[in-house]
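Report on the structure given below.
== chain A ==
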Amino acid sequence: MVNVTLDGKKIQVEEGTTILQAADKLDVKIPTLCYHPLLDPYAACRVCVVEASVKGKTDLVTSCNTKVLEGMEVKTASERALKARKLNVEMLMAQAPAAEPVKEIAKELGITKTRFEIKDPNEKCILCGLCVRTCTDVVGAEAISFIERGKDRTVAPPFNEPSEACIGCTACAYFCPTQAIVFEDKYGREIIHDELHLGPVTAIRVPIRQAVPMVPFIDKDACIHFKTEQCKLCEKVCEPEAINHAMEDEVMEIDVGSIIIATGYDIFDAKKNAVYGYGRLDNVLSGLDFERLCNAGGPTGGNILLKDGRKPESVAILHCVGSRDRNYNEWCSRVCCMYAMKFAHLVREKTGAKVHEFYIDIRAFGKGYEEFYNRLMEEDVIFIRGKGAEVTDVAETPEEEGKLVVVCEDTLLGLVRRVPVDMVLLGNGLEPRRDADEIARKFNIGCSHEGFFLERHPKLGPVHTASDGIFLAGACQGPKDIPDTVAQAGAAASEAMAMADRGTFELEPITSFINEELCGACKTCVALCPYTAITFDEEKNVSVVEEALCKGCGTCVAACPAGAATQHGFDDEEMFAEIEGALSVV
Partner candidate 1 sequence: MEEKEKAYRLHLMVCAGTGCVSNHAFEIKGALEKEIKKQSLENEVLVVTTGCNGFCERGPLLVVQPGNIFYQQLTEKDIPHLVEEHFLKGRPVQKLMYTPPKEKTPIPVLSDIDFFKGQVLIALRNRGLIDPEKIEEYIARDGYTAMAKALNEMTPEGIIEEIKKSGLRGRGGAGFPTGVKWEYVRNAPSTNGGVKYLVCNGDEGDPGAFMDRSILEADPHSVIEGMVIGAKAIGASEGFVYVRNEYPLALSRLNLALKQAREYGLLGKDILGSGFNFDIKVHRGAGAFVCGEETALLHSLEGRLGEPRPRPPYPAEKGLRDQPTCINNVETWANVPVIISRGANWYSSIGTKTSKGTKVFSLVGKINNTGLVEVPMGISLKEIIYNIGGGIPEGKEFKAVQTGGPSGGCIPKEKIDLPIDFESLTEAGSMMGSGGMVVMDEDTCMVDVARYFLSFTQDESCGKCTPCREGTKAMLSILTRITEGKGTEGDLVLLRDLAESIKDSALCGLGNTAPNPVLTTMQYFMEEYETHIKDKKCPARVCRQLNTYIVDENTCVKDGRGCDLCKRNCATDAILGEKGKAHRVVQEKCIKCGVCYDVCNFNAVKIE
Partner candidate 2 sequence: MPKLTVEDLKKIREKTRRTTMLREGGEHRAKITVHMGTCGIASGARDIMNALIKEIEARDITDVILTNSGCAGLCSREPMATVEMAGKAPVKYVDLTAEKIKEVLEKHVLGGKIVESYALGIGSEKTDLS
């Protein structure tokens, strides 16, 4: 411990403490500009200069980097220190007149005007080096540096050209005390709607704002540490030391009795069908985009706004985007009609905008659904029977200027209509997950030709699969709304429970087995078995069937060249007898 006197006050601090830190403990404020508690002191702005005496030797030192010494006496606002500080601030006022922090310190020091020549009244950069140090010491990207020297010194990437070294982390802008560094979206997109996809989020965040459990995670793709192996600022500031970058994704093997597959669906990507202009035209939103937009925890706090921040005056909602369409998906996605109508209700309620629904036909099949449909009509939602054929921003009439125009054939009126609106919401259909095939292979279950998982029996086994112990729930089996999903999931859970509760499961008595004496060790069966139920016993030099895995398809039996593979209930003799029997009847 070291004893110091600071502005007459005595304090004992740990060895290695800087004057600035000691002053902070005593609530003595020393202005700083180039200092940041998370970075090594740089001692460049010289605004934090104080007068320090040790052993009779008095010097002007920068408090950010000077460590206290035993018996040191510090005067943070001595005449000498103030003189230097004021001049330095005054000079910075001339160099970066638009820098707010400088103005604030100047105000505190009672400086109203700078006596020095102002070169650029809009200059904000005070050359404190925080950005450069952040990029170098924290981020490790070393994409920006000071260039030139002296009065020409500026911060720039190499050769003043966009640098490949820049990882786009924006940490420099974050550390910049004067907003001299700003970042903008590469594609010039503005805030509101982009937040839906890629708006500024931090690498550490909770997955969504209503996430349960509410635990932050590190987004490995965005985290600077995983790009440059540096940073780790979060570790420095996390007092409970809860952050561990070395933690690896862990592959865990869990033994279970049964598995419920509930891998859900993918939303139809409306970009595939260019006529809707999704991703190309502003204010064309997919169903999920809109959900996020009107979510109270969303980017606009639940307000339905256009990209430029205005409230929409008219909104079009298009049904069957990607569904009931031979060019894309033939099936009805079941949920879109209802969620599209929910959107209509939300838009009416929140903005009072005019809402047009473009539909093929309304499928309000559930309990209370039809009533909701009727209610909407009373809410003055305009229903137009006719699939939206095109969304365009090419205006043909003056009232279409600056609007999105939905073109459709109104089948009731028998007319092609052009409806100008501010915002278009798409009722995207549901699709099997992209990786459904892979999952199906992994679990030895079937997929229908659309790609939804195949239940064992459409009526008698709607949650079972061909593999015992593997059950289906939700939209992975086929498009479903939430009540149906919950119902199916409940059924799947109880089937799984029932099986787990029994503790055993019955095999059908039709499994295959290998007659070891006949087996010629050709391993044909091993490769054929879709259930990996056949293994080859190297010791005995024969194939062996694991009966618990065998489903009794008999493929191996048919293929066995030695006749060693046989199937209970379906062995060759039995089959021959059956053939003979069948043909003996005249």
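Quick note on selection: all candidates are chains of the complex that A comes from, given by their letters.
Keep this in mind: a residue touches a chain if its C-beta (ideal position, glycine included) is under 8 Å from a C-beta of that chain, and two chains touch if they have at least 3 such contacts; residues count from 1.
All values reported here derive from a predicted model rather than from experimental measurement.
Among the candidates 1 or 2, the one that touches chain A within this complex is 1.
By the touch rule above, chain A contacts candidate 1 in their complex via residues 41-47, 49, 60, 62, 65-67, 80, 83-85, 87-88, 91-92, 94-95, 115-117, 127, 129, 145-146, 148-153.
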